[in-house]
Every structure is written in structure tokens, then in C-alpha cells.
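I have a structure here, written as C-alpha cells, and I will follow up with some questions on it.
Every protein chain but one is kept in place in this view of the complex.
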């Protein structure tokens, strides 16, 4: 019993990778490849149960309205969702027989898991720091993912009643101890050849725990998208963030 | 409101470290240091709520009978528990007003978390391998912890319906691909200077996730023991394994 | 003062990457892109000083004969050189005014440096092991590079009078301690998503030293080729192996 999948933006760089991923999976069947000139009706005609949408902010809302109204679920990696858009999508999903929607900013399963596992581990350790590594053409430092990870750790520490981390530094070169994100030091390395990597280190007496994720190339979103496709039937309404699908 | 703690085997190497750890914790109060020549009654007289027992197989059963009957909880790192002993302890804990007991083979919180997090992550990845690193005077390879970790990963993979891992190796030097533990390759490194370290690596398309634990010295059991002391009141009866206390 | 470079096999996948690399380098000038249908004479006409040859075993000897006789240096990544071929090339390079030749099996500078630095460090440590990581479609385990690295370490240990490494293992699962390459344990990990990675670990009392190399994609040979191009004028005759150019 396979799941029938349609891909929106099937000719885009990401869309092509999704098409390959679906084709390679025994439990998924590709029934429609939609691009600019393909009518969405083809999804209905071919019995798509789930669509994957990696398109553009300019068309994604129309896509979602159509599929949700036709009871087709949508796994969405397209960017540009603000509170207003999310509210609108959520409303659509509340109708009787509506499709479910998963919208996620990051589908790299290893990156999402790093954040999730780090939040779980945080309360058991006295200290925690984040190091992220990216190619030197990246414009922001630290990465959004690293900031998000540090915030999650800080929240978990607070909830567990942990105070400020010990740090006896008295004499320091500016910047040595990293950026301070809610009390968690975050260090950004820019290295030619690297792609996207994140390391979270926790320390307690006599030991440390490291959770590290390496993205080696841009196809790394595929496994996460397939987790979405396989599980969306069990997650009604609108869900934001792949971590909500990781039944840990 | 502090927890009143007694330490059994307080003059042993491990006991001393526990004493230090309890003294350094604001929320714990050391009320009794018991050794060979100290009567257990002192625990009762001083109002101990929890004891930590790192003693010997020859005395631990007497210790546990006493404290459980007096409604004192016990966090136990002493070895030598077989099914018969565990059954006896469990029965003691079932009496009205009996103390709770936590018995764990490994209190290094980073090692226990590595096993727990690895089990959670396993189902999202196509491949998984374990590498452990120890000093060259270790007698067994791989370590018991690494075998246990691999078994946990294998079970999680099976439960998620994952099959054998891909491995195209045709030409191999004997031993290169490690030991096979339920289908999970495990590699053991023996390195002068190292203490005890374990690395679990997971791979999916375009990415990998690594969970690594480093024990730098033998005091690394202390934080895990304190997790036990702080939470035992909420875990009635007999619990085996610190992982059951890690409310992830 | 730039170096004038010709690329043989310029339309091949590797050749294209070399063309890009030469174009991006301020100190190099691309003067000829030779492919199947381009006469080699173009190299001479355009004043090429160095050629890069990533072609086929079937044509590389003709290419080399031509360029060496015309006093043009050659940096060669083409495979298929046996002792007989090497002898022939060496003879050509001995003629008055002949071009120099560098033939190397591996141009990934990080991999070549890992081998070179590991050989240097080996004599200062009691233990050494090699771990290599590749995608699960690799046919051999361990990789040729890892075997070569272990052999280099073994030779350096022998030269320094170091004996067998300490290893107290008495009870072992088959394969756990890796493959034995001249007394150096080598472990091979096969991980989906990974490309080509090698880690050499050395241990001495209270410390370890790790040298690790990560190849993230197939363009990783380019920097090493450019090291060859820039330095070949100073290395007359035939040189085999990029390590001979790394003036450490």
C-alpha cells in the first residue's frame, strides 16, 4: 500500500531531487509532477494523497488553497510564511475533509534532530555551547539554526532551574568567548570547502556530550521531506516545524 | 528544602567523590557518612531520605534491606545484581512505606544519554555505526556500553521497519568493517591516554548525525548519581537503569 | 608574471573543474583547452608552460611524449601508470630541455597532508589507529588511502624503534579491533551521506593527537593540482606523488 505523491515545482532544482527521492522509495508512488504550466487539477485526477511544495512565495498560497480544499495533504518547504499567511492556512485546514499541512523552515533531518536532542539533554549538564561551521560566503553569523538551537537550550536550562553557566574568564580577547544567545555561547566558523555543520557540546563533571550534524550537500532535505510525506496523515490541521513529526 | 543524603561506603574512592558532590550541591545535605564500622542506624537517627550505595556485593543486600524497610530510598552503583537479587529487592520495595531503589550499571550521564538519544534517532537514518575508544589496558572489545548501544539502535531500526544497511564492500581486509552487533558495525579503538569515549554516527542522504560522549576521568559518575538522588522520590519500587530517570 | 597553463581533457568532468580553478587563480593563465579533436600543437602555439592531464590511459602516453619533448611540464592525474610506463616517462624527462612530470594518484591536498603529517607525528606516540569513512557504495574496505597511511605510520614507528602497540584485549568480538595493516589497526565506516574522510589518532600518556581530513565533494583535487602547476618548474625529471611537492 503506497502513498500517492504529487510534486509541485517539479522542474526546480529542489523539486527534481524530491522527484528522485520519491521514485527511489518503495512505499511512495509519484503520480503528478506539476510545474508552471501544469494545471493543479492533475493532482486530483491522478489521485494524489500528499503533495510536496518547494515553489515560490508568489504561488504557494494558491497551491495550498487548492490542495487543502481537495483533501490533499501538503508538505511545504517554500519560504515566506508570516503570521497572517499561517493563520489563513490554518483556517483552511479546519474545514471538514480538508488536507493537512506541514510547513517547515528546515527539512534536514539531522539539523532538526540536533535541535530536538539538544533541548532534551540540556538540563543534565552544567555548561553548553554551540559551534556552527559554514562556507565563507554565508552572510550571517551565527546561522539562524545555531541561534535557534541555543535558544532551545537556554529555555530548557531555565525550565530545569539551571542558572548562569560557570565562566571564570577575566582576561579575554574580544570575541573569544563567542556570541551570547540567551546566555549560551555560540561560535561561528567560516571555512572554505565546508557546507553546513553544527556542533552542540555539553559538559558535566568529568565528561562531555557532543551532538553534531553535518550537511554535505543540498540534497540533505530529502529524507526529512519523506518523513513528512509518510506521517502527515496522522497530523491534522497545520503543523509548523518538522520536529513535531519526530516522535521521539 | 534540601534532600537529606547518606553515603554508604563513604571512605571508598567512589564514596569520597559522592561525598564531595553532595557537599557541593545546594539542594542536598549530607547527613551521614557510613563505612564498615558505622552502624546503619545512624542513617535513621540523622533523618536520611536517600542513601547512595557504592559498596561491595557482600554487604549491599544487607544495606538495602535495612534502608528500604526504614523507608529510605537508595541509589545503587554497587555491582553483582543477578535476577534473584533483583527479585528480592523488588519485593522489599513493595511493602507499605518502603523506600524506592534505583540500581544502575552506568551512572555516567553522558554515556546513558548517548544510548537513549541514539535509540531515538536511529529510525530516521539509513546507516548507523558505533565507535568506542578506550585505554589500551581494557580487556574486552568492544566495550559493554558500545554493544548495548548497538543493540538499542538495532532494536529501534527493526521496530521502524528498517532493513539491513547498505554496504557494497566486496574486497575487504579482515576486521576492517568492525564487529557485527545485530547488524550494526561496532569499532573499538585502543589508545594510550584516552579514558572512555563513544561515538555513534548516523547517515542519511547528504548528511550525518554524530552523538559522542567523552569520559575524561573517573568522577564522571557523580552527576548521574545526583540525578538519581534528586528524582528517586518520584520513582516507586525498583528501577534498573538510569535511563528510566531521564525524562526526555 | 603568470604561468601559462593548458588543460588536456578540458571537456571532461574533472577537466572542467581544472579549467575553472585555473581561471579563478590570479597567477595562472589558461592558454589552451585541449580535447579529443584539438591538435596538441595548439599547446606549443599558445605558449603553454605547464599542462594538466586528466585524460585516459589510452592517450596519456602520447600526450606526455609530446609535451615533454616540447619542454612543457605536465601535472598528471590520469590513472594506469605501471612500472614500465613510469620508466618510459622518466627517460623522456632526462633529455636536454625536456619538460618535468608530476604523476600523482591523489591530488586532494588534505588527504596527502594527512599522510605526510601522520608519518611525521608517528614516532612521538605509543599508539596509532586509522579510521576512514566513505559512502556505502564503495567496493573496498579499508580505502587505499587509509592502507597507505597506516603503512606510512608503521614504517615511521619502525624507523624510530617503536615496538608493537600495547593492547590488552582478551575478549573480543571478531572484527572489533579493525584490520591489521603492518600492526596499525584500520577501521572502515560506511555511512550514507558521507563522501571521503580519514582520521588518524595518536595516543601518549595523558593526551591524544588527531589528524582528520574531510572531502566534501569531488572538486577537492583542484587545490592540489594548482600546487603542482605552481611548483613543477622547480622539480625536474619525473616525480611520483604530490607529497614530494609539499615542502614542509
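The first chain written gets the first letter, and so on, giving A, B and C; residue counts start at 1 in each chain.
The rule we apply is simple: a contact is a pair of C-beta atoms (placed from the backbone, for glycine too) under 8 Å apart; a residue touches a chain by one contact, two chains touch by 3 or more.
Because the structure is predicted, anything quoted here is derived from the model rather than measured.
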Residue of A:70, A:138, A:158 or A:218 touching the missing chain in the full complex: A:138
Can you tell me which of A:77, A:152 or A:206 touches the chain that was removed from the display? A:206
Which residue from C:109, C:131, C:150 or C:176 sits in contact with the chain not drawn here? C:109
If the missing chain were put back, which residues of subunit A would it touch? 125-127, 129, 131, 133, 136-142, 147, 165-181, 185-194, 201-208
Footprint left on subunit C by the chain that the document does not show: 21, 108-111, 113-114, 117, 120-121, 124-126, 202, 204-223, 227, 246, 248
In the full complex, which residues of subunit B touch the absent chain? 193-195, 214, 216-217, 220
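Methods note: only the chains that are shown with their structure count from here on.
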Which chain's mean C-alpha position is the greatest distance from subunit B's? C
Same-residue or different-residue interface between subunit A and subunit B, half as cut-off: same
The pair of chains with the most residue-pair contacts is B-C
Take the average of all CA coordinates in subunit A, do the same for subunit C, and state the distance between these two points in whole angstrom. 38
Can you check how far apart subunit B and subunit C are, centre to centre, with Cα atoms defining each centre and the answer in Å? 46
Touching at least two other chains at once: which residues of subunit C meet that condition? 193-194
